[in-house]
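Questions regarding the structure given below will be posed in turn.
Shown here: the complex without one of its protein chains, the others still in place.
Right after this comes subunit A.
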């Protein structure tokens, strides 16, 4: 009996040792609003309109010892677009622009995480926007990770990228410079 349990313990320990370092899973802290999806788009070639998507959910896996195994998934509620102007946002939600009734969600699913060292990486993945899925690259920068003051563990990243809207079939009549939308992402996750 004793021998048997010792054996089992040994087997268990071996199994653990054999398992590669598991990436920790994180939930993006939208609940506490420690994550934001911000955008910037040209206005008439003279300036920019800045806005954000207020509602989204997501998860990521990350282990600093094995960054290449990192994974990210984010789903954005398109109707939550907010450029701090009600009538404009309503127009942007309409079928003149984002058509949020038809394309209620945008989704990003990562396919690769190219670690560039020093906390920098290229996050590659597929973005589905307005029903069209295209590969995109988001240069990201790890900000930090560690214990939070309330018994949890957090990790955070920032990322910026630019999307060419016509690639997603979005041909808005807003001028040539407004074909590019700049995304500014701030993501903080709480380890599950």
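One rule holds in what follows: a contact is a pair of C-beta atoms (placed from the backbone, for glycine too) under 8 Å apart; a residue touches a chain by one contact, two chains touch by 3 or more; residues count from 1.
Here is the rule we go by: contacts and distances are computed from a predicted model.
Protein name for the hidden chain, per its UniProt entry and selected from "Cytochrome b561", "Acyl carrier protein", "Amino acid ABC transporter permease" or "Fe-S cluster assembly ATPase SufC": "Cytochrome b561". Between the chain not shown and the residues A:90, A:134 or A:192, the one that touches is A:90. Contact between subunit A and the unshown chain involves residues 79, 82, 84-87, 89-90, 93-94, 96, 172-175.
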